[in-house]
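All protein chains but one are shown in place.
Just so it is clear, A and B label the chains in written order, and each chain counts residues from 1 on its own.
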Amino acid sequence: MDVLQVTVLVLVAAGALLVVRTRDRFRLVLVLSVYGMLLAILFFVFQAPDVTLSELTVGAIALPLILLLTIAKVRKPE
Amino acid sequence: MQVFPFLVVAWIVIVGLYGVITSRDLIHQIVCLIVVQSSTYVLLLGVGYVTGGAAPYLFDISAHAKTVDPVVQALALTDVVVEAAVTALLLSFAVQAHKRFGTLDPHELVSLKG
Partner (left out) sequence: MTPRQRLWLFALGAAGLVACYLWAFAGLPGFGNYPGPYGPAIMSRVIAQTNATGAVSAINFEYRGFDTVGEEFILFTAAAGMSVVLRRLRGEREGQSSPAPEAASRERPATSSSVRVVSLLLVGPTAVIGWWLATHAQTNPSGGFQGGVILATAFFLVYLSGEFIVFRRLRPDAVLDVAEAVGAGGFAAVGVTALALSLPYLYNYLPLGTIPGAVSSSGTIALISFLVGIEVAAAFVLIIGELLDQTLLRRGVHGEGSS
């Protein structure tokens, strides 16, 4: 286990904590996207390019998109 | 150091569950479920890793070179895409709940009304 893997693992753990502690909805979407990118980097460092592609397209783009549409829908009209 | 990724997996699960339990917003709860699910991907890839192994694609390495395990990668790959669709289904439930009850607070959505 080299330094790069340990660093990315620590970043992923911190990212998970950050996602859980964010309460504002719009900020949650952005933090989730960053967490997805961190996970994709972790999978890349673990020698899995296929899973990296999947996580990047889904976890960093499609899932925050769906979340954003849902938040826009349940927003109270100001 | 041999067991550090697995400790991170346990940490992510506990943190995600803590978020689900102390959440006051249905959307935040669903996002914490996503976090819990992402721990399984890290676990799968951590189990199959071989130190000094290459990615399991054979167009420029021989078939007997040291590679990481491809089976767990195949499992994690389909899992990632399917999770997004199931989360979208959960979010549509949240939308319907908001339409019916006007609130997204799980502490107030206690009883099921027809």
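Everything that follows uses one rule, which is that a residue touches a chain if its C-beta (ideal position, glycine included) is under 8 Å from a C-beta of that chain, and two chains touch if they have at least 3 such contacts.
This structure is a prediction, so every number in the text was calculated from the model and none was measured.
Engineer: So that we can see where the missing chain sits, which residues of subunit A does it touch?
Structural biologist: Counting only subunit A, the missing chain is touched by 1, 49-50, 52-54, 57-58, 61-62, 65-66, 69-70, 72-73, 77.
Engineer: Which positions on subunit B touch the chain that was left off?
Structural biologist: 1-7, 9-10, 13-14, 17-18, 21-22, 46-51, 55-59, 63-64, 67-71, 73-75, 77-82, 84-86, 88-89, 91-93, 95-96, 99
Methods note: only the chains that are shown with their structure count from here on.
Engineer: Which of the residues in subunit A end up touching subunit B in this complex?
Structural biologist: It is residues 1, 5-6, 9-10, 12-13, 16-17, 19-23, 25, 28, 32, 35, 39, 42-43, 46-51, 54-55, 58-59, 62-63, 66-67, 70-71, 73-74 of subunit A that touch subunit B.
Engineer: Please give the residue numbers of subunit B that touch subunit A in the complex, ascending.
Structural biologist: It comes out as residues 1-2, 4-5, 8, 11-12, 15-16, 18-19, 24-25, 27-28, 31-32, 34-35, 38-39, 41-42, 45-46, 49, 51, 53-55, 57, 67-68, 73-74, 76-77, 80-81, 83-84, 87-88, 91-92, 94-95, 98, 104.
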